[in-house]
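I have a structure here, written as structure tokens, and I will follow up with some questions on it.
Apart from one protein chain that is not included, each protein chain of the complex appears where it belongs.
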Amino acid sequence: MAIRPIDAARIERANFWWRVGSLAPAIIVLALLSIWPVFNLGYLSLSDVKWVSGSAVVDFVGLRNFHELFTGEAVYWAGVRNTIVFAICAVTLQMIFGFTMALAVRRASKIGRSVLTAIFLLPIVIPPIVIGAMWRLLLGRDFGIVNALLSFLSLPEVDWLGDPRFALISVVIVDVWHWTPFVFLLTLAGLESLDQEVFEAAKLDVKNRWQELRYITIPLMMPTILITLAFRMILSFKVFDEVFLLTGGGPGTATEVINFSINRVFFAQDRVGMGSAMSLLTIFGVAVLIVLANTVVRRRRKQRETA
Amino acid sequence: MSEKKTGRYTRRTLGKLMAGLSVAACLTAPAFAQDAGTIRILISQSPWLNSFVALVDQYQKDTGTKFQLDVTPFGGMVDKMRNSVRAQQGSYDIININAQGLAEMYAGGFLKPLKQIDASFTLPDGVLDFGGSAYWNATKNSFDPKGELLGVPTNGNVLVLYYRSDLYKHAGLKVPKTWDELMANAKKLHNPPKTYGFVSRGTRESVLFDFSPVLFSHGGSFFADPENGDFSVTLNSPQGLQALETFIKLNKEVGSGNAGALEQAELIQLLSTGKAAQGTAVIAAVADLQDPNKSIVTDTIETALLPAGPGGKHASVAGHWMAGIPKNVPDANQKAALKFLKWFLQKDTQVAYTQAGGIPIRKDLSDTRLAGDPAYRFIKAFSENADVAKMNTPLKEGVRMKEVISLYLNRALIGEISPKDALNGAATEVNQILTAAGYKLTPPKML
Partner (left out) sequence: MKAKTSLSGIGGNLIAWGYALIILGPMIWILSNSFKRQIDILMGTTIAPFTLVNYQLIINSRQSHFLWNLWNSAVVSVISTLVVLVIATLAAFTVARLEPPRWVTFILLGWALVFHMLPTLTFVGSWYVMFTQAGLHGTYTALILAQVVQGLPMALFLMIGFVMNIPRELVQAARLDGCTYAQVFRHLIFPLSLGGMAAAGALSFISAWSDFAIALNLSNKDTMTAPVAIATFAQEHQILYGQMAAASMLSMIPALAFIMFGQRFVVRGLLAGAVK
């Protein structure tokens, strides 16, 4: 069916406005509420803000905040180290547990599956602030249930939150408890969307379940796994609420995390200049990580394609 | 000029945009119009809130003044306060400021000097000011009783010594006068993990606070002469070292063994479940420890003056709250707010406040009807401690100082570094920060 030129022009015009109009809300919301604050961060990171007789006095100090951040601020750097260790450990465990549970649940009977899914999703809906407070009680040294359980099994009790050697491990445990369901949810969806015919066809080639997992399921699931990994990594770099009530960053700097430093410098100490510098440096660091990861993934894909 | 113009322009556009978006939400949003004569108060959610609310209700009944209380989690108080006082129009007529945030609010010039609202206003005799913390001297940058009157205390929280009278009686012990006697008592009572001899807080959030009285009573100090604006760092003195060694010894040898992770909640847990025989905690904890729903030691927990150092000097540390009236609210509101605060300070009001479960802010209540009542047996220890209570880091960089010093103290407490290195490290870093901030200081002498 041919379209008359006048109609075509009208449609073209409508379409142009549709394209503009459909993107506009997203752009306006982001521009209004996110770009200005970030410009603000950039500006503040080069300044020193003081409050005199009720109004702000902003001194331009160039890169002094960044210089200080690189030469001093040991707590922030301890936080960077901890956050990286935390993110890698927690996300790795979450991926393994979440994926395992997704595989297990997929095999379960229909009723079992929906009951299990509902149970697994419970932790996601508890406010993180509660998770921190409750686990602090659970992991408490003198009255905590976890230690009571250990002593019941005649294992040595552990000072989960007070011993610098265990504090970060405890935070990882709590985070794994909280966020494994997220990985579970996404990987389960991924698994169910896999093409069953591939499995049927492959049945002749693989000897056992393990091989099926190794050579078929995991390669097919790679996109899902990578996306989930990326989501979790980004979110675990933002970890804050749980640590807030669980350990408060201590003992010493054993569980200090980046967001904690930023929050304290920004809000408790009210050094907005340094806080902004920390935020920007963190963004930059994460951006570099993402670009690196992207390049690696792309290069590997290319290698595979040429091979 | 032009900057201001664009600023206003964008603000207006923004306003319109958002007004458009808000139509739907406004239909369901609770009205938040403020009628004249409503005093808007920012206050922290805490155990003493009920008593404050009781007074507010009483005042409302007596005078017809309306109140609007914004009850905020403790962790969000500072943010809300800053946001309000820095805005063009404040959201609160009275803000309750924790000891730690006082210097920042005072130095920032956000608060209306109370004498400008009512020239005849002074703090009545008998009202505690915790080391001059109601006054600020802007030229010296310090809490100076000769400075401007900016705040009125609303909660007299100080650190006190808690002990168990039944355990004392059983072991034939007396209330300790010095830290050494406290140590001796603790040794007799220490029987872990059933009973700990002495507990105090040691996390990065709280160690400085609990260490301060030990430091002060040993003759040590954080700064040379804070009242007169000399903030030269004196923390790493021989007295300071002795104090820190005592503090660590108490926590290591007769303590819970995990002081580095002991926060207020755990400390009170140890006390209220009868696991701790003695401990330092804020007087505000009394309410919990005497509440049968929260404690099993309601009748046997006692309070006392904190022990003295080797020189016989007693000291405590102020964790009180002050009410300030921001500049950026209408005059009428300021007047009404001050009128309420005046009433609040009266002796009768304070007696009622205490009876409702509050921590009073007067030291002259021992001759009132509270005296004979065992429920208020803490009043004596409260007054004694409040009398010798000081601010620990009384400058506008106080929060940062606290965090820097606390980290060193906490690390010394958990054994990561030696007490000497901790004090030297803290002193060096504090000196650096304050020098960079423009203070004229004598550099600290290393231990």
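Going in written order, the chains are labelled A and B, and every chain counts its residues from 1.
The rule is short, and it goes like this: a residue touches a chain if its C-beta (ideal position, glycine included) is under 8 Å from a C-beta of that chain, and two chains touch if they have at least 3 such contacts.
What you see is a predicted model; the values in this text were computed from it and never measured.
Colleague: Considering the complete complex, which visible chains touch the unshown chain?
Modeller: Contacts of the omitted chain with visible chains: A, B.
Colleague: Which of A:Ala26, A:Ile111, A:Leu153 or A:Leu204 sits in contact with the chain that's absent?
Modeller: That would be A:Ala26, which touches the missing chain.
Colleague: Can you say which of B:Gln68, B:Thr178 or B:Thr428 touches the chain missing from this structure?
Modeller: Only one listed residue reaches the unshown chain, and that is B:Gln68.
Colleague: So which bits of chain B touch the chain we can't see?
Modeller: 11, 14-15, 18-19, 21-22, 24-26, 28-30, 32, 44-47, 49-50, 53, 68-76, 79-80, 83, 87-88, 91, 264-265, 268-269, 272-273, 282, 284-285, 288, 292-296
Colleague: Mind pulling the chain A residues that touch the left-out chain?
Modeller: Residues of chain A in touch with the missing chain: 1, 3, 7, 11, 14-15, 18-19, 21-23, 25-27, 29-30, 32-38, 40-41, 97, 100-101, 103-105, 107-108, 112, 114, 116-130, 133-135, 137-138, 143-145, 148, 177, 181, 185-186, 188-190, 192-193, 209, 223-224, 227-228, 231, 234, 237-238, 240-241, 245, 258-259, 262-263, 266-267, 272, 275-276, 279, 282-283, 286-287, 290.
Convention: only the chains that are shown with their structure count from here on.
Colleague: List the centre-to-centre spacing of chain A and chain B in whole Å, with centres computed as mean CA coordinates.
Modeller: The separation of the two C-alpha centroids amounts to 36 Å.
Colleague: Can you tell me which positions in chain A touch chain B when the two form their complex?
Modeller: Residues of chain A touching chain B: 32, 51-56, 75, 136, 140-143, 159, 161-164, 167, 244, 247-253, 264, 267-271.
Colleague: Note which residues of chain B are touching chain A in the complex, please.
Modeller: 14, 17, 75, 78-79, 82, 85-86, 104, 107-110, 193, 203-205, 256-258, 260-263, 265-266, 269-270, 273, 275, 327-328, 397, 399-400, 403, 407, 410-411, 414, 416
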